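Attaching a single structure in structure tokens format; questions to follow.
Yeah, one chain of the complex is gone here, protein chain that is, but the others are all in their spots.
Right, chain A next:
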Amino acid sequence: MNTPQRPTHGQPIVEMRKLNKHFGSLHVLKEIDLSVTPGEVVVVIGASGSGKSTLIRCINGLEEFQSGMLDVDGNRLVPLGKSTKALQTIRTEVGMVFQQFNLFPHLSVLDNITLAPMKVRGQSRQEAEATAKRLLTRVGIADQAQKLPTQLSGGQQQRVALARALAMEPRLMLFDEPTSALDPEMIGEVLDAMRELAREGMTMVIVTHEMGFAREVADRVIYIHKGEITEQGPPEQLFDAPQHERTKSFLARVLKH
């Protein structure tokens, strides 16, 4: 395993040590060591079923793990989900964007974004709506605030989901295949919004199949195979000079088309 050759910006915001995760008899994550420093953009690649989504879902506790240690911004998660308080804190500080958007279909775009700031952060409606409108402008859909999610295109919905996560002012953003459910012509607009976020210095952990995007935006790329981190490094190293046979054959398959 390679040690990333990059400047760190202080204490890691995510620190994972010897993390193991099982689904029944299936060993999904094996002895995972991973640390993410503030401001870093980490892209996780790998075949479907390799455990890459499960890996990032452990970071905000959507999946529990059986052994190992996980520290997120000073909050310690222990195995088997027995850390309610820390989990709650982590989730307010870690935003997530999902493959299927998971917008709330019964709420308007604006209400989707203001719900958590009002209920969790205790913001006033006025305050939360001001933030929401600013974020909608930033992702380029200020004019859609009063619509219901289903009235929007997939790309617009995913940008609303991004704005919704950002409204909580997260210290870390997780992306679980954010463009995989999109029509090809809408992938660009979502990647653009993510690119801008990366430029602004947001710490991001991204699971994606968009290799071009990974190469351009990532500080570090992690290749995961059957629940193990096979190889990691800066994108130019991992894409242009992969060390492992498995990484080579994976890249050969995904970069061919």
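The rule we apply is simple: contacts are C-beta pairs under 8 Å (C-beta built on N, C-alpha and C of every residue); 3 or more make two chains touch, one makes a residue touch a chain; residues count from 1.
Going forward, contacts and distances are computed from a predicted model.
UniProt lists the omitted chain of the complex under the protein name "Amino acid ABC transporter permease" (options: "ATP synthase subunit a", "Amino acid ABC transporter permease", "NADH-quinone oxidoreductase subunit L" or "dihydrouracil dehydrogenase (NAD(+))").
Here one chain is not drawn; of A:K119, A:R134, A:R199 or A:R253, the residue touching it is A:K119. Among the residues A:G49, A:G74 or A:P105, only A:P105 touches the chain that is left out of the figure. The chain that is not drawn here is touched, among residues A:M96, A:L162, A:M202 or A:I229, by A:M96. The missing chain lies against chain A, touching residues 60-62, 88, 91-92, 94-96, 98, 100, 102-107, 115-116, 119-120, 148-150, 161, 164-165, 168, 174.
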